[in-house]
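The structure follows.
Left out: one protein chain. Kept in place: all the others.
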Amino acid sequence: MQRIGVFVCWCGSNIAATVDVEKVAQTLAQEPGVVYSTHYQYMCSQAGQEMIQNAIREHRLTGVVICSCSPRMHEATFRKTVEKAGLNPYLLEIANIREHCSWIHKDKLTATEKAVILGRAAIAKVQLNAPLTAGQSPVTKRALVIGGGIAGIQTALDIAEAGFPVDIVEKKPTIGGKMAQIDKTFPTLDCAACILTPKMVDASQNENIDIISYAQVEKVQGFVGSFSVTIRKKARYVDETKCTGCGLCTEKCPQKKVPNEFNLGLDNRRAIYIPFAQAVPKVAAIDPNYCTMLKSGKCGVCAKVCTAGAIDYKQQDQLITREYGAIVVATGFEPIRLDKFDEFAYSQSPDVVTSLEFERLMNAAGPTGGTLLRPSDGSHPHTLVFVQCVGSRCDGGEKGKSYCSKICCMYTAKHAMLIREKYPDTEVYVFYIDVRTPGKNFDEFYRRAVEEYGVHYIKGMVGKVTPQDGKLKVQASDLLGGRQLRIDADMVILAAAIEPDKTARPLATMLTASMDTNDFFTEAHPKLRPVESPTAGIFLSGACQGPKDIPETVAQASAAAAKVIGLLVKDSLTCSPCTAKPDELMCNGCSSCEKVCPYGAITYIDKPFRGPNRTTLIRRVAQVNPAVCQGCGACTVACPSGAMDLQGFSNQQIMAEVDAICR
Amino acid sequence: MQDRVMEKAAALLESGVCTRVLGWKTGEFFYDVTPAVFTSAEEVRTQMVYNPFCGPNLSKYLIAESRKEGKIAVFLKPCDTFSFVQLQKEHRIARDKVYAVGVQCDGMIDMDSLKALGLRGVTAAREVGDNLIVSTLYGEKTVPRREALSLRCRVCKSKRLNDCDEIIGEQGGDLPSDRFAQVEALEAMTPEERFAFWRSELSKCIRCNACRNVCPACSCEKCVFDNPGSGVRNKAAADSFEENLFHIIRAFHVAGRCTDCGECSRVCPQGIPLHLLNRKLIKDMNQLYGPYQAGADFDSKPPMLAFTPEDPEASIITNGRDGQ
Amino acid sequence: MPVNETFKPTIVAFCCNWCSYAGADLSGTNRLQYPANVKIIRIPCSCRLNPMFILRAFQRGADGVILCGCHPGDCHYTTGNYYARRRMTLLFSLLDYMGIERGRTRVEWVSAAEGAKFAATMNDFTETIIKLGPNRRLEDLRCKTE
Partner (left out) sequence: MSDWTQRIQDISGVNPRKCMKCGKCTAACPAYDRMEYHPHQFVDMVQSGRVEELMASRGIYTCLSCFACVERCPRNVEPAHIIEAVRLAVIRQQGGNHMKPDQIPGLLEEDLPQQAITSALRKYSKGG
């Protein structure tokens, strides 16, 4: 006979204000099997938990029902509580009378009635609960970092530092990401390359880090602790082990008209190229879309000049499959395309540029060698107009991104300041909606741009930019001054909104990690678990989770690394015992369950069974690997004979709940 | 055909290709043909029949028979071979223990069709060309064979013999069939009419389990309705709900596995058109998830064990396909 | 009809643990009201919902049954809701074919962030069931205690 204890929580007034907790406790005491029923202000408090533990011992309870907040909140807490009192933690059920009852109903009578029914359902279920023991699954002590920007590099370095091997998969031929393209960083104005490239070198020299560049993740299988990931390493037509990075091939290649993506198409590179001087790995790659040899079989100049004999026109994509215990997503961001914002004449004039393009125009390694020149005629610009929030803070949908891109206010202040410092003969206008500078030394930085460098900050958006007679006619409104402005500018710089990298969405599907409507990865909890995905074993680093500046990205990268290290130091993980379990006597061996299992947890064996008249029958029966099974239950419905059942959510348990609710 | 089938069966036993033959023999009445296992050529020559009343689908018996010692030869009509393949797909039949002989089929006759033609006191029937000569207590009558076909054979979907080791007669192909006409007629009714139709049909159910026992897809080691742990165990339907429940669950369990052999309706002593439930699901699956024929091949994935991200939402049913 | 004034339908909502149950929690956290007729049963994934559970609910006197799961493509278990979608589509179609009112069953995808959608869905579904009235076509009279 079951001996069930019922504990009704007031949750202060959260439950007690709308649910008559005393009546619930009294009514549920009458349910069959219930030997003890009580109520208390805060069941999750230490006193409340002790109350439960004492009751378990005193009344020799065989099952516990707690009527309280959502099981998503405190199921784990209460499982520990009952376990400490010697009860199997799975002999506990929670009736959610807060989120699903007291908080949504106003009428006390109705809410009390519903709370009783929810309690009854939990009692009906707990009658059928079986003690379950959690299994263990091993942890592969290796991490995968997807994306080799500053976020990925920092995470990898921190994990490697703790002694665990880590692979970085980068889709470009070099790591470095967006930060490598940036000229100076706010609010200190130190050069981005000076602080990034040492980290890139550290990563390449760290024994624990394996950089798989020019590669992408193709397939992800498994689960936390034992992921199996297939990585496609694209053919770069250069043997990485032989290439010395001397760069001779990139000087001799006759195909000179390839837009240089590192400089955002502002200049050209060759068909064989090293993205930039400090690239890691410093190995050339051939662009198959432009290489004459690969396209028509005629040329071969690079192979002739390469003294190391590294050129291999026959190189093929390579598939690498490796096992990992944890995966970190660090896929970063891209500025949005600006074709929808043609009022700013981005596609009409080369002198209208994005801020990232402007970084290259200011950079000593950029297309102009660091001298600010107008892309159209190479002249020195005198009047520069910055437009903020291009495509950010819109109404969503067609208009643009609904979020604030966060970094634009600061980098625009930085750009304005740098121009004024280098070229005091310029007039710089910044059109803003709001200036947002929360961050250490950020507002001071912005104020310096205004006060010391004389940048004209004007509240109001630019309405239209018209290229005319070599100038850019900027029409804007000074909302605070109450006047319409028409500025003849030499250059217009647009602070384009940033969005997640395009590869993030398909990756999220492979990882079964959830995303928001903007394709940013969702964190497990916005406040308390900001660097973990809700999918176990998947961690988030950098701008793939939301717009971030460099200091924040690095902080989050290290936080993600700490979480990964915390996982990898474990030898095994406790798995949920709520897994599928077949009844061999009823199993047809028909493979229906195997076909719907997303984890490949089901296999079949031929097993002898005693037949009639002392004969032995060999039958094919299903076996579930409890370490692999995640407990979704797809198999239980696919099984026609009902041989497959799910522990913790068995057919009988769910039907008992249905019965209790519908009675 | 009768002679060729019998000779083949006898030869297979005599040559030792098999130790047993699964075929048909006449039961209490001449039209009451039942499945039987023969172990000698003599048994075959004296008892085995192959005539227009050999409706029973033998494939299901292979689940048990193929587990026994020695090889068994089986005679399968085209529609039976679909079940044969489907059961193999579900790993229920040990193929290496079976010697499958496909038999050309021109459609089976049943007594209901003869009665519908106005024939009473039928004592025997034999085929002569395209005609059927029926002996009755009131003398001999000749009827065109196709008019005496059982209802299911009139909408035969395929004369193809799948996965046979040998074929007697000619291999056939898929046929154009309007087997969904009855389903469509029901769909065209109002919900009230449909409810009334199924109530009047299913209320006849006596839960004899004949449909379940004959169905090649209903071959579970233990049926959920016999399993106390399933929560739906019941031996006899106690009220209209349980009459519905049994048939809904049964239809659902065989969805994607039912080859539409029509045995359920054939054996129902109450004459409930049970195949109309299965056919509805087949029709829906074809329409919603692309054409699929259970047992037609070994490789295709059954629709209930597959999906595409573009599948229609359930709201196309709950909101009404025609926007009702 | 007086039935509509006094009729208090019993509605069972099966919610997957990862999206819809959390969505229901969120609608509670945001104090979004929906009728107390709706009682939620937590299942790990929408694919855990056996058609037998729905029939069982109707047998025991439920007037409406709704399944809520993660949006297609967002299933915590990758593919569970795709199977659930096929199963429910066919089950509902079969019930419709047998003359059971279409509105008594429903599938709705509700994410953990869609607390408002959860409440709105439950309000709308309850309204639909009240309009349909008590479940008469698919019920077990022996199971009715009142």
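Read from first to last, the chains carry the letters A, B and C; within each, the first residue is number 1.
As a convention for this text, a contact is a pair of C-beta atoms (placed from the backbone, for glycine too) under 8 Å apart; a residue touches a chain by one contact, two chains touch by 3 or more.
For clarity, every value in this text was computed on a predicted model and none was experimentally measured.
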Contact partners of the omitted chain among those displayed are A
Looking at the whole complex, which of A:K233, A:R393, A:R420 or A:K581 touches the chain that is not displayed? A:R393
Residue among A:K459, A:K473, A:R620 or A:R663 that touches the chain left out of view: A:K459
Touching the hidden chain, out of A:Q475, A:T509 or A:S576, is A:Q475
One chain is left out of this view; which of A:S13, A:N268, A:Q468 or A:Q484 touches it in the full complex? A:Q484
Quickly run down the residues of chain A that touch the omitted chain. 343, 389, 393-395, 399-400, 433-434, 459-464, 475-477, 479, 484
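Basically, only the chains that are shown with their structure count from here on.
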So that we know how the chains sit together, what is the shape of their touch graph: line, ring, star, complete or other? complete
Where centres are the averaged C-alpha coordinates, which chain has the largest centre distance to chain A? B
Between chain A and chain B, what is the separation of their C-alpha centroids in Å? 53
With chain centres defined as C-alpha means, what is the inter-centre distance between chain B and chain C in Å? 36
Chain C: which residues touch two or more other chains? 51-52, 56, 73, 79, 83, 87
Could you pull out the residues of chain A that touch at least 2 other chains? 596, 638, 651, 655
Residues of chain A that touch chain C when the two form their complex: 70-73, 96, 98-101, 103-107, 110-111, 113-114, 117-118, 121, 509, 512, 514, 516, 534-535, 578, 596, 598, 630-634, 636-638, 646, 649, 651, 654-655, 657-659, 661-663
For the complex, which residues does chain C have touching chain A? 10, 12, 17-18, 21-22, 24-29, 31-34, 36, 39-45, 47-53, 56-57, 60-62, 73-80, 83, 87, 113, 119, 143, 145
Under the touch definition given earlier, write down the residues of chain A that touch chain B in their complex. 583, 585-592, 595-596, 604, 617-620, 638, 640-643, 645, 651-652, 655
